[in-house]
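Here the complex is missing one protein chain, while the rest keep their positions.
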Amino acid sequence: MKISIASGKGGTGKTTLSTNLASYLSQNLEVVLTDLDVEEPNSGLFFSGEIVHKEDKFKMIPEWIEDKCDACGICQNACKFNAVLQFGNFISVLPELCHSCYACSELCPTDALPMITKKMGELTHKKMGNLSLIESRLTIGEEQAVPLIKQTNIYVKKYLSSAKIHIFDSPPGTSCPVIEATKHVNFVILITEPTPFGLHDLKLAVDTMREMKKDFGVVINRFGIGNDEVINYCINNGIEIIAKFPNDRRVAELYSKGELLYLQIPEFAHELEKVKNYIYDLIEEFE
Amino acid sequence: MKIAFTSNGKDLDSIIDARFGRCEYILIYDDLSEEIEIIENNDSAADAHGAGPKTAHKLYNSNIDVLITGNGPGGNAAKVLERSKMEIYIGAANKPIKDALDLYKENKLEKL
Partner (left out) sequence: MKEIVIISGKGGTGKTSITASFAYLAGNDVLVADCDVDAADLHLLLKPDFGKEEDFYSGLIAKIDQQYCTNCGRCANVCRFDAIPFKNNHFVVDTIDCEGCAYCAKVCPTSAIDLLPAYSGKWFSSTTRLNTPMIHAHLGIGSDNSGKLVTKVKNEAKTLAESENKNYILIDGSPGIGCPVVSSLSGANFVVLVTEPSISGIHDLKRIYDLVKSFKIKAGCIINKFDINEKGTDEIMEFLKNEKIEHIASIPYNENFTNAMTNAQTIVEYDKGELTEILTNSWEKIKGIIA
């Protein structure tokens, strides 16, 4: 069972839910938590596990071979991303802008731009008892999260597919990285706050899920502040509310120190139990 | 000598744009002939990314000797500009071009 935790915007509790849920479920089952917020992965801040594996992740970029080049200009013309530019007899390749489409390389009549690997990020695999944490971090300056998200998913599929439950911490927003991080999962949990900002961002996230034809449910964070509009919206649109985490200043305090919440706040653990049961039902249905 | 400015307008009274890659115009002033040449830089729909290197490419093809700008080119653009012998001066943002030109002649601009 693959579950993605997503939200329309940042700061609504995505990482709080993913880390606590993964840890909570791992009390009984083997769980893999994969942080796909590759620009700013911080699930790792909540766990002190043993690093079992670390590897560099690469993308393909063209490398210019001066001797073979006759400066015909086809490569520059083929590149729609300004990643290959010609300056007189010199070809400049800008790896951060390259989308690895291979057009310049394969259209070059003299094979002067073979594709080579370039590091775009790093994957870390940690283990704490039943829980595996996979975290990929994009190298600073790299602009494209999607290729690293793809490769991280490939790693998880290859080495950890035997785990019963997979939780994916998705990047915030509604753009391509979110779609890449959620398109392969069975179910998406959208987390939001019961405030006007929360409602507005939830609607964007719901539109995205509907466009992708994904099954999803909602978890409300900081329940008790704001108003009833998020709840009314969910009811009117037939969206299931899986749990409501109470608004509690201690949540902000514990999160700020990188500590798990359910161990110290019983009300939080109580709601987490609901999420767990919901997921168990999903597994049963699924199987 | 050809001196280029990242500009928000088309004459010497225009203000220098702090931005490099996404400046609206490149104004090129030839201090011998006193002629002005304008390169439009409002990029096409294709250029979601890589505006900096593309602007650098335009400058390279115009055989510029000196560039006067604001923040200075970003990493990618700076890398491709290394190919040219162009001198780059920064910190002239929000000044009228003609004032920046005077400062340049008096050697008062910061060289990159």
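Letters A and B mark the chains in the order given here, with residues in each chain numbered from 1 onward.
The rule is short, and it goes like this: a contact is a pair of C-beta atoms (placed from the backbone, for glycine too) under 8 Å apart; a residue touches a chain by one contact, two chains touch by 3 or more.
In this text, all values refer to a predicted model and were calculated from it rather than measured experimentally.
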*Would you write out the residues of chain B that touch the absent chain, in ascending order?*
17-19, 22, 24, 43, 45-49, 51, 70-71, 74, 91, 93
*Tell me, which residues in chain A touch the chain that this view leaves out?*
8-12, 15, 39-40, 42, 45, 78, 80-81, 99-103, 106-107, 140, 143, 172-176, 179, 193, 195-197, 200-201, 204, 207-208, 211, 222, 225-227, 247, 249, 252-253, 255-258
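Please note the rule applied: only the chains that are shown with their structure count from here on.
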*CA centroid of chain A to CA centroid of chain B, Å*: 39
*asked:* Can you tell me which positions in chain A touch chain B when the two form their complex?
replied: 80-83, 85, 87, 90, 92, 94, 96-97, 141, 143
*Where on chain B is chain A touching in the complex?*
46-47, 49-51, 53-54, 56-57, 60, 75-76, 79-80, 83-84
